[in-house]
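This report refers to the structure that appears directly beneath it.
In this view, the complex is presented without one of its protein chains, the others remaining in place.
Now for subunit A:
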Amino acid sequence: MSFAWARQYEPKNGFTKWVDEKLPLPRLVYNAVGAGYPVPRNLNYMWNFGVLAGFALLLQIVTGVILAMHYAANAEVAFASTEHIMRDVNWGWLMRYAHANGASFFFVVIYLHIFRGLFYSSYKAPREMIWLLGVVIFLLVMATAFMGYVLPWGQMSFWGAKVITGLFGAIPLVGESIQVWLLGGFAPDNAALNRFFSLHFLLPFVTAGVVILHIWALHIPGSSNPTGVEVKSESDTVPFHPYYTAKDGFGLGIFLLAYFAMVFFLPNFLGHADNYIEANPLATPANIVPEWYFWPFYAILRAFTFDFILPAKLWGVLAMFASILLWFFLPWLDKSPVRSGHYRPLFRKFFWFGLIPCILVLGYCGGAHLSPITIALSQIATAYYFLHFLVILPIISSVEKPEPLPYSITDAVLGSDKKPVLGENTTPAV
């Protein structure tokens, strides 16, 4: 699609020729993830996470569809039906642990994928659309995971749903009506559980659709790379297949090792004990916390404690949503012409010593018991979070003097002796 030297799909026999004429699906796949897609030759392992996120989505869909065959979305029996899956359904325990831990691993890879985008500024032109679609995917997956966590109808399911839908109550005037409308009642109950199940089933497929758009948008400029220097010639690229299929295959192996170690040996480590207690609207858990992947945002929500013009709760809600929505504007906030953090001395310092610790602190505080210390820490980290993206990033991108960039990807990989390597020897020595 993208480069003049991209290999062309050539149907080999009568059958593939026939298919190619009627529905060129094999051609599409060849151009998307086959030898027809030229990719920078210098991608590091941070570029594995897109494929892994796609794999995780597939994993959730497969395990989720199987769980849905045995799960009953009714507040009377939802908890018991989850236990039925764990105890009586053949391999049901595996499906449930695979799905619950699959959600966590989905977030691990998606966060690393976003981290890659932030450090190498992959969001910059010409890749803004890819980034925007990525943020949409992230929002969809968050909504999906939130509603999925409600389904087993444990204590955290119920109270998490209550707290999060309660946020809409912070909207002035109409907030409470919206909350009742969303839940189908005054507190989470059967109506809420049923609609959450329906949407939890639907949204992953919507996500899959947006993933297709995301990849489509990617194939127009092609992948970026760790130098951030755009592809200039054929020697800068290798065909996706077999080079990156092989590398992604290895990455998938590492992912599965970590994932299965968790599923089989520590399946409840990332979960909360209270969710093995059936939902009870009359007993509030000592510490209502969401799953770990929401902790940074939960910390931002809880950081606002003072009614400054607006009610504190409304500030928290606005800030929590703003903390993600601001990602939509990154391509226009960060004006530096240089992409990669490797060549941006000032950006790099704020990234490693500002943003990363800030997010770790937010993550820690979001999961911890509320105490004066964790509140103070999350307040400082929240302040830094907004300063970083909305103030520091725009300013450093205009004052910073970038370090010299390599002339091309080939130069960056081989040094500048210009010795041709590709074109001479592009097929693997098998």
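The definition used in the following text is that contacts are C-beta pairs under 8 Å (C-beta built on N, C-alpha and C of every residue); 3 or more make two chains touch, one makes a residue touch a chain; residues count from 1.
We adopt the following convention: contacts and distances are computed from a predicted model.
Considering only "Acetolactate synthase small subunit", "Indolepyruvate oxidoreductase subunit IorA", "Pyruvate dehydrogenase E1 component subunit alpha" or "Cytochrome c1", the record for the omitted chain gives "Cytochrome c1", by its UniProt protein name.
Of A:Tyr276, A:Trp292 or A:Tyr364, it is A:Tyr276 that touches the chain left out of the display. The chain omitted from view is touched by exactly one of A:Ala4, A:Leu173, A:Ala286 or A:Val399, namely A:Ala286.
The chain omitted from view is touched by exactly one of A:Ala32, A:Met86 or A:Leu405, namely A:Met86. Remark: the omitted chain is touched by one listed residue; of A:Gln60, A:Thr165 or A:Gln379 this is A:Gln379. From the set A:Gly185, A:Gly249 or A:Pro345, the residue in touch with the chain omitted from the display is A:Gly249, counting the whole complex.
Subunit A meets the missing chain through residues 41, 80, 83, 86-87, 93-94, 97, 238, 242-243, 246-247, 249-250, 252-254, 256-257, 260-261, 263-265, 267-268, 273-274, 276-277, 286, 303-306, 308, 310, 312, 315, 318-319, 322, 326, 329, 332-333, 335, 372, 375-376, 379-380, 382-383, 386-387, 389-391, 394-395, 413-417, 421-422, 425-430.
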